[in-house]
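What you see is the complex with one protein chain gone and the rest in place.
Presenting chain A:
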Amino acid sequence: MTTQIKLRDCAKTFTDGTRALAPFDLTIEGGETIVLLGPSGCGKTTILRMIAGLEFPDKGGVITFDGDDVTHQSIEKRRVGMVFQSYALFPNMTVAQNVAYGLKVHGVSREESDARVKAMLEMMHIEMLADRAIDQLSGGQRQRVALARAIAVQPRVLLLDEPLTALDAKLRVRLRTEINALLRKLGITAVYVTHDQEEAMALGDRIVVMQKGEIAQIGTPREIYCKPQNPFVADFVGAANLLDGQMRDGRLHIGNHVFDAVDAFDPRHGAIIDQGPVELFFRADGLSTCDAAHAHFTGRVEAVSYLGERLRLTVSGIGMHAVMIDTHADDIITAGADVHCQINPDRLTVFPARGDSTTAVSQAR
């Protein structure tokens, strides 16, 4: 009973001529949770609104729900459930009336509607709020009501547009866990938009990383995290450290050091890189501190931040830009000191060098 959604050749140009989305194809399997992830302005919300029927693709684009062409159908007809960042609850109605609204529109009988509202509120653990006015609720409570309202009408797809962004950090994690459990329980097809990488990892069966109106990568959270296919994705999922290197006969040269057995795969050409300049992306665990004898590099500590379980150093003098290195929390290191470090080659993601497009990535962030 789950709905498969297909978008074919969908592009979006706004009336003022700006290209919001380049033509793309996307298939969302029935019951799957897809997360659209990217920085603001990348087009992720536009895709969500296209599926909802609030935006329409440029001519040539086709959207189908289980094979039914819904491209020109308005949102009222599509049976989608929507959850908004700022809730969009009706302030003139109580919690129960909000949840019952869609049922009333769809002509569900009074008794059935009452029963369904009760079940929804219980599922979201807010049955005690049924008769409250919306302006008496906290942000977390409001979003629960919004979820209950959206799923009450048994939509073909549940669309969530940054539903947790307006909430504080602790509540965000708690509600995220609940939404995850809810989506698994309902087995409903869901599209979730966020700019938060952690949220995307926690919720998505698959993640679609977006960059400037184009899909940068589609993959499971593990693929996105461990095998980013391009520098943008690598950077966006947290591998923000960058070093330059050279591939010579399949071996990686960084400065005077040579490393074997590094996977250097060029996703754009689908081939192993044997020769030529490369860029190395890695997280804070790609380098580790060591004694002078084993050091690949020596750099200068610019800043130290205490993260509780570890210490994060900002080190200059290794690459073009400063890099982040994590070390033990009980190490005593102060800014201004020299630090020796070692590369962990298996933690590197290697891409062919892009020339001066490096700056474009840091700007996109």
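Please note the rule applied: a residue touches a chain if its C-beta (ideal position, glycine included) is under 8 Å from a C-beta of that chain, and two chains touch if they have at least 3 such contacts; residues count from 1.
Convention: contacts and distances are computed from a predicted model.
Asker: Leaving aside the chains you can see, what is the UniProt protein name of the one that's missing? Options: "ABC transporter permease", "Carbon-monoxide dehydrogenase small subunit", "Septum site-determining protein MinD" or "Cysteine desulfurase".
Answerer: From the choices "ABC transporter permease", "Carbon-monoxide dehydrogenase small subunit", "Septum site-determining protein MinD" or "Cysteine desulfurase", the unshown chain carries the UniProt name "ABC transporter permease".
Asker: Out of A:62, A:75 or A:186, which residue would touch the omitted chain in the full complex?
Answerer: A:75
Asker: Out of A:44, A:144, A:195 or A:347, which is the one that touches the chain we can't see?
Answerer: The missing chain is touched by A:144.
Asker: May I ask which residue of A:101, A:192 or A:282 touches the chain that does not appear here?
Answerer: A:101
Asker: For chain A, enumerate the residues touching the unshown chain of the complex.
Answerer: Within chain A, the residues touching the omitted chain are 52, 54, 74-77, 79-82, 84, 86, 88-92, 101-102, 105-106, 126, 135-141, 144, 149-150, 153, 159, 167-168, 171.
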